[in-house]
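The complex is shown incomplete by one protein chain, all other protein chains being positioned as in the whole.
Chains here go by letter, A and B, matching the order in which they are written, and residues are numbered from 1 within each.
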Amino acid sequence: MSVAKHFSRKYLREEVLPTPFCPGCFNGVVMNAMFKAMEELGIEDLRNFVFVSGIGCSSWIPNPLIRADSLHTLHGRAVAVATGVKLANPRLNVVVIGGDGDLVAIGGNHLLHAARRNMDLLVVMVNNMVYAMTRGQLAPTTPLGFRTATTPYGNFEPPINVAKLLINTNANYVARWCVSNFHKLKQSFKEALSEVSKGFRFIEVVAPCITYVVRYEGKTPGQKIKELREACVEVKSISEIDDVERRGKIAVGVFKKELKPGYVELYESYASRAREASQK
Amino acid sequence: MVRALLSGNEAVAEGALAAGCNFFAGYPITPSSEIMHYMARELPKRGGSFIQAEDELAAINMVIGASWAGARAMTATSGPGFSLMQEGLGYAIMTETPLVIVNVMRAGPATGQATKAAQGDLMQARWGRHGDQMIPVLAPSSPQEAYDLTIEAFAIAEELRTPVVVLSDEFIAHGREVVELREKVEIPSRRKPRDPSEPPFGSPDPRIAPPMPPLGEGYYVIVTGSTHNEYGYRDVHSFETHFRLVKRLVDKIRLNVDKLFRYEVLGDDDAEVAIVCFGSVSRSAKQALRMLRSRGVRAKLLRLVTLWPMNDEVVRRELRSAKTIVVPEMNLGQLIYDVQRLAREDSRIVAVNKVGGGIPIYPSEIVEAALGGSR
Partner (left out) sequence: MRSIAFLGRGGQGIVFAGEVIAETLFEQGLYVAQLQSYGAEVRGGSVLSYVVFDRDRVENPFIESFSLAIVLHEAGMRRWMKHLEGSDLVILDELVSAELRNAVKLPISRVCVEKGVLGRENVVAIGVIAASGVLDPSVVERVLSRKRGFEKNIEALKLGLELGRDVADRVAAVLRL
């Protein structure tokens, strides 16, 4: 009896399956959305892609799972390494996949400055709301009141709204979706890999940790998806974000979409100015 | 051959460019910034990449990324930045990433005296990273050597797939001297695996670095700072994988000591007095050697150009006859640990330690220490 292979397998290293993720982990949804986008874009293999990740559960998505060049770097440093890769070989599509702790806490400075530079990277932030790999500590994205290993009496630190923060930088593309918005998330991946293929592109995926969030709440993954579906409100303009969030909902959507030249393009014109100046 | 009047920092930059450096990421810090200024001016017009990073953590990690993407990459910094870059260096060691890092030493710890020369980072250069590791450390004593050793550092980095430290100091960095520039430097291309079956992280002979697959050419290389097998797959549990990897990485440097260890010996073979030194202090030491010998003292100077890996045999041999060993250092005593380890037991070891204020160790102080007055 033969079983049809899942479409995503062509992008994966068969030999390392199964994945290292907990049963029900939403990382699989993120991967599937990205792979589906790639398939629909006609990307057959990933030889022109380089995936860079840091430390954390979602940092294991590319390395070693994805059949592509990948660098599994230090905690927080993925964006910096990715910047080096992109500048040294601008031909490559460089994708960073990481968690909220990795990209925003320990790596927050790199994220901010890559966005400021409109660095030609696609950064995918899997927001699982906690530090999961280290067993459920407070993250900068943990909601208020949430109990974690390091806030056993309930979180009192207001969380950061990363997507909203990045809207105010030079980033070309900022989107946020929940794992319950599979189709829209896939569309965002497609946009960030084709239509807006330059500059800094940021996709946040709200994907609560199955072990340290969902199970703590006593819910099943299915219940959580249903809950997220109800909690997510798609906004058409950024002016609606605050209003949605005031109502305790999660604003999702494409918050920003521009086609400004990315860093690589700007550097090229800078370099030609440098060459002209030296010829004089 | 072109002769130029260059500061040590300019000489480092010239050396890097001569060695084919085409990527520089750095963060401003005294007294190394002029290296960055030079690269900022030169790289864009030569088709290379220059980026001012948001901090030193970013700088070293950008260099790592660039190196994997095929660039000959470097950064330059000083004490506080060198501290921040240690983590990245550890990653570069573990992933066998060629890169050159210049540390222009200033007086620390912390902010210390940013504009004043020191040699306090010797042990940090050797031991700064956590875990078992070793990387080559080269210490110039003049702008000429800053130029030559930067070229050398790139060659070593590429051949052994390792980070290499060039340990300069503020005196060398800001002092201007005559530097002979080479017309042409051989830039061998990086060895790639013959095909994806050749392991990028394993080598039957630990002295030979495995080939390095560049990104974007279909090798589907897996790079990780976690313990990995010879194909890059993470193995964070087994003893064998970890021991084999880390031992090979250390042996790669240690077993190449004959190739890597450079030193200079001057003076009498059967010297009673030996001066052991490195870096800019060696200049005073050379004059001190001449002063001692002109007074009829049988004396020699052992200058370490390569600090790590240290060739114990050479140091032991060169210090065999010495009854008195003077170790002048612009710190409170670091090189002296290895001298104590390698000198004969009955020798008198005299430290000359002076650091801060931009005041060098003078020849007379070394002579005085050699002739009796211990400090």
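Here is the rule we go by: a contact is a pair of C-beta atoms (placed from the backbone, for glycine too) under 8 Å apart; a residue touches a chain by one contact, two chains touch by 3 or more.
This is a predicted model, so every value here is computed, not measured.
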Next item on the list: Give me the visible chains that the unshown chain touches, in label order.
Entry: B
Checklist line | Among B:52, B:111, B:238 or B:364, the residue in touch with the chain that has been omitted | finding: B:364
Margin query: Please identify which residue in B:129, B:161, B:248 or B:286 touches the non-displayed chain.
Written below: B:286
Item checked: Contacting the left-out chain in the complete assembly, out of B:177, B:217 or B:230 -> B:177
Item checked: Interface with the unshown chain - residue positions in chain B -> 5, 115, 144, 171, 174-178, 280, 283-284, 286-287, 290, 358-364
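The rule is short, and it goes like this: only the chains that are shown with their structure count from here on.
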Next item on the list: Between chain A and chain B, tell me the centre distance in angstrom, where each centre is the average of that chain's C-alpha atoms.
Entry: 38
Checklist line | Partner chain B, residues of chain A touching it in the complex | finding: 13, 16, 46-48, 50, 52, 63-64, 67-74, 76-77, 80-89, 91-92, 109-110, 112-113, 267, 270-271, 274-275, 277-278
Item checked: chain A-facing residues of chain B, complex -> 22-23, 25, 41, 44-45, 47, 49, 51, 53-55, 57-59, 61-71, 73, 87-88, 91, 95, 215-226, 232-234
